[in-house]
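One chain of protein is taken out of this complex; the other chains stay put.
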Amino acid sequence: MASTHIEVYRPFEGELRPRAMRFFPLFLSQARVRHKRKLPLLLLYAPPAITTIVFSFIVYSMFSLEAQLDGAGGPNPLTDPKAALAVAMARGMAQQLFEVRSQVVEASLVLQGFSLLAIGWFGAGLISEDTKLGAHLLYFSRPLTKLDYFLGHFLTVGYFGLLSVLVPTLIICLVATFSSPDFAFLKEEWDVIPASIGHALLTVTMLSSVTLAVSCLVKRKAFALIGLFGLFFGSQVAGQVLYAMKKDERLMMVGIWNHLLRLGDWVLSIKGRPMDLATGQLTQFDWSPYVSLGVVGGLIAVSLGVCWLRMRKLEGVG
Amino acid sequence: MAVLEAHKLGRWYGQVVGLNELTLTIEGGVTGLIGPNGAGKSTFLKLVAGEIKPSRGTLRVLGEEPFANRAYFRRVGFCPQQDALYDDMTGPQVVTFLLRLQGFDRREARRRAARALERVALTEGLERPTRGYSKGMRQRVRLAQAIAHDPELLIVDEPLNGLDPVGRLEMTRLFRELGAAGTHVLISSHVLHEVESLTRFVALLHHGRLLAQGTVPEIRKLLNRHPRRVEIRLREPRRMARRLVEFEDVRSVRLPEDDGPLIVETGDIERFFERLTPVAAEERAGIRTIESPDAGLEAVFDYLVG
Partner (left out) sequence: MELLRATLLLFRTHFRRLFFSKRTAFCALIALAPTGLSCVVLGFDEGPPPLDVIVFPTWMLMFQIVVPLTSLIMGSAVISEEIDDRTITYLFTRPFPRAALLLGRWLATALVLAVVLGVGAVLHTVTVELLADIDVPTEMTRPIVEASILGGAAYSALFASLGTFLKRPMIVGLGYAFVIEGILANMPGKNQGLALVHHLRSFVADYSEHWAQVRQGPFQELGTAHDAVVTLVSVIAVALIVGSLVVTRRQYVVTS
């Protein structure tokens, strides 16, 4: 005989409030899963780790070889030998700071290359594997918006990218700060820190957006990797081919990576100072950095647009 | 000669043990392979199908060692569990292609493909690529490719998955027909009552080991720990209960609540039934129904695995 037991249940009288930042658990779980496999982490982060150690050592040794400045100020440097020595040492310090800054900038640009590998490896399969396995249905059958889904994946891939470029750069800056006498690096060259952070964020944002866009368009991680590396390597080679034929440096703009280098040079370059001993471009590209900013911005916008359109399709059933 | 002889068969995947020390002989006919998830059924079937080879022990099927044995593959048909087909080909194209690989010429392959698809009751909607098929249609295509070349031994892994009740009925009928026609069928399934309706001979796996083999009544008899339960609906339960407790083989008698049955547990079901009828007649108990709910495969399964 059938029966019901409604006395057990009380009617719900509250309201269902959507949890804020629903993308955050998604990001945490993705990051946790990817941290479980040690071999990719080792292979992808060993080079940046080694780079960090090498550059930190260079920076440290640059400071440790120089004598400390001995209470400046007071006597005329042109007549007083002590004052002259102080000025010479100050000049030496400025030169030293400049070279240390160059090392920091050089390290930052080198580490960008590793960020492409890390972002590609950890990010290329995020959406493509979801689509292949039908796992996106699990997400979208929950109160998760497209934005939450995208942000969760974007944070995941951005996290691994920043680990390979921003963290090492900040470590090198930290070493420079504490190695320099009286934290001179922080006082005199403080702008390289926000500049490095800004450039790293821009690089990682662009690479992450492009990676997720490519991942949206294919159903296998391997294809996404091919698409991603093909895009960057292919555009670089195309730029080189065009340059080889036309000998016009502006044709190097075809290479996407060159725009990141140009922006790095612009954001991180040495500013003119009275006692600068060298001012020079870190790269040979001399087109306007705003062009590069436009290209990078445009690429981010197009990638986000592709992601949005594909996710609208994923969100729908059938 | 036995159809299948496995002796101390073992198969592992790295650290994971799929099968361990499995010794089993199957004479022929329709045999059910049952067990919970992770028991090793699919591993065993893949070994029998020749897809993988044993890590230890020996396996001979139809007198041959299965792995990568072309002569053996001519005699065997395998329907795997995974839902995988060539998505850009139609069902008839898939079956025809696989028949061509079996060695048939184009015309014969087409004819056999059509016949096999008819046998699995798949005759409509075939012009689409298989990516557009329902789950049941895809399952039937997989089955069709396994029977199209009239194998001596048919190996089917969870064949009733994805089929609606009518489809399950049709497939069960098909396996019975194949068994009756002389094809040996080795079938793994979770749907115990349907395995039971197909065959009496089962092999029960658990944690990669063979837990039991034989017909269901024989296995049940061996389970001394679990007395047989008999439910009797009758007019005079108390009078009957007084007599039944005197039987030596009766372990317990439970009187019914309200209109429920009298529940008896006995260690020797055959002796119990021999003595029940005359006693019931003497007492004029008015027996209406007698049931033995734990005689079936599901009960045997629960007792062995639970």
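Letters A and B mark the chains as written, and numbering starts fresh at 1 in each.
Here is the rule we go by: contacts are C-beta pairs under 8 Å (C-beta built on N, C-alpha and C of every residue); 3 or more make two chains touch, one makes a residue touch a chain.
Computed from a predicted model, the values in this text were never measured in an experiment.
Considering the whole complex, the residue from A:M21, A:V241 or A:L309 that touches the absent chain is A:V241.
Here the missing chain is touched by one residue of B:G103, B:G132, B:G260 or B:G286, and it is B:G103.
Summary of contacts with the chain left out: across B:R56, B:R74 or B:H193, the touching residue is B:R74. Touching residues on chain A toward the chain that is not drawn are 220, 222-223, 225-226, 229-230, 233-234, 237-238, 240-242, 244-246. Within the complete assembly, residues 13, 42, 46, 49-53, 67-68, 70-71, 73-74, 76, 78, 80-82, 84-89, 97-98, 100-103, 145 of chain B touch the chain that is not shown.
By definition in this document, only the chains that are shown with their structure count from here on.
Centre-to-centre separation between chain A and chain B, using Cα means, comes to 58 Å.
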